[in-house]
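Let me begin by handing over the structure; questions about it come next.
Shown here is a partial selection of chains from the complex, left in place.
First chain written, first letter: the chains are A and B, and each begins at residue 1.
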């Protein structure tokens, strides 16, 4: 009995770690706070995010992925979390979306293992690429299917309602916080603040890097002349947050040289957001975390050429 | 004299095996039946398919690809077969199309060797990727060239003439057979039946897997709300047929666990068809066997992570 409770507790921890791994943390408390933040953003984000985490983790476990090296650390859950959140955001909460999240998490789990094998010779991880691929394919493919498709007009860019490039103080501070929340596709500043709290639980330095990266991404967008409402919604910050944390301390040893290196990556991720966004918009796709994934892969793959930068 | 006849016979066998390798078989009788099916679909499909097979095989042989390991098994022919069929379908039978098939088969042969080298560290094969690349580039690129371009309106989706999502019994059984024929881009159910017969010649289990996979692909499309006429034409089945055969017995050891694994791949390939189709339609491209190629690469690459699944 006690053993069954303990086992149930272990399983719950694995799921919470899965949510936390969206930002590279194996800390269940961080995962719990992230989950609270998702529910604060809307019941559907919490519920579908959890569904994706459960299905992805379970798929990996049933197929026989190593428990000690992968599953128990939450490494098989986070792409499922984001797939659940992403699909419910772009396809609305409906019975068909439940089915798509389940299948998307299963397929994403296989894709995650495939990328792990393919990228291993280069010391790279699958990261959130499975989420990006599955969500892009399902949202773009959705238009062919009458039972799936929800009008994209339901999620217009924030700038559609308030055009203009004048950056106010409110846009600046809200956008910096929203940039943290947009890692989970949430655009409210107070939701971003809860995510930030979860991150600080895992280490206050992480909170600092997240805020600095989000601000740097926002300023990059502003410098280029992006719409202020999009900046205020954190759309130029979240890929920078992930890139900053990945390149400074998590996968690259933190030094003054790597701080500059990470900052270049942070700016590249923000600038790249627009390029990717425009390219995908042609076919009805979304930016997601593609800029983070691609920029971070490039910046990590390049490290062996640089005597000044070292991998962790 | 007898020796020359024997040699000519060997060469013919290699070509027939090349056609059979479209569905992973090195059986010349299967290839012969497949060729009959192509001619039953239309003289141009048989003629251009054969032309592609000859040119691709000859190119590989002249460049010095290993006879024993590759050419004699038909492994250098099948992408040429499909390139011939694909180009004559989308660009019509014209003198310029003959030239394009010849050059496409030559370039596809080089691409096939390149992919063989690039994918070898992961134990993956080029599969029909060269056909997909060459045909996509030539059809998309065609619009720039006044002498190449044939109006795509000549090959509209079947659903354009008969819209609606109500799946009749006729659509169901015809679509399941057409799904086998669409592997060679043929949409008549009786042509699909001849292909099925060729497959059964190589092993009755292959026929069962093909039918089950085709049906599973069709039902996936129906569940998602695809147009019934497209389902009836086998458009959601052929990538599933190839994926099912590849993942159950051909490249993965057939077990109860791998049956489930293959079924996930079969469903993924059918669902993916829509995503890829919409993405490529933007630029005037076609779905071809891209979903099979990408899904099968992912599902095969992932195997080393799974203790329950084993490669052949």
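Note that contacts are C-beta pairs under 8 Å (C-beta built on N, C-alpha and C of every residue); 3 or more make two chains touch, one makes a residue touch a chain.
Not measured: the values here are computed from a predicted model.
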Worksheet entry | Number of copies constituting the complete assembly, 2 shown | 3
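Keep this in mind: only the chains that are shown with their structure count from here on.
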Worksheet, complete the sentence: A CA-based fit of subunit A to subunit B gives a rotation angle in degrees, as a multiple of 5, equal to 120
Worksheet entry | Rounded Å distance between subunit A and subunit B, as computed from the means of their C-alpha atoms | 36
Worksheet, complete the sentence: Per the touch rule, the subunit B residues reaching subunit A in their complex are 121-122, 165, 223-226, 257, 261, 264-265, 267-268, 271-279, 282, 297-299, 301-302, 304-309
Fill in: Contact set on subunit A toward subunit B in their complex
62-66, 70, 96, 99, 103, 106-107, 110-111, 113-114, 116-118, 121, 136-138, 140-148, 282-284
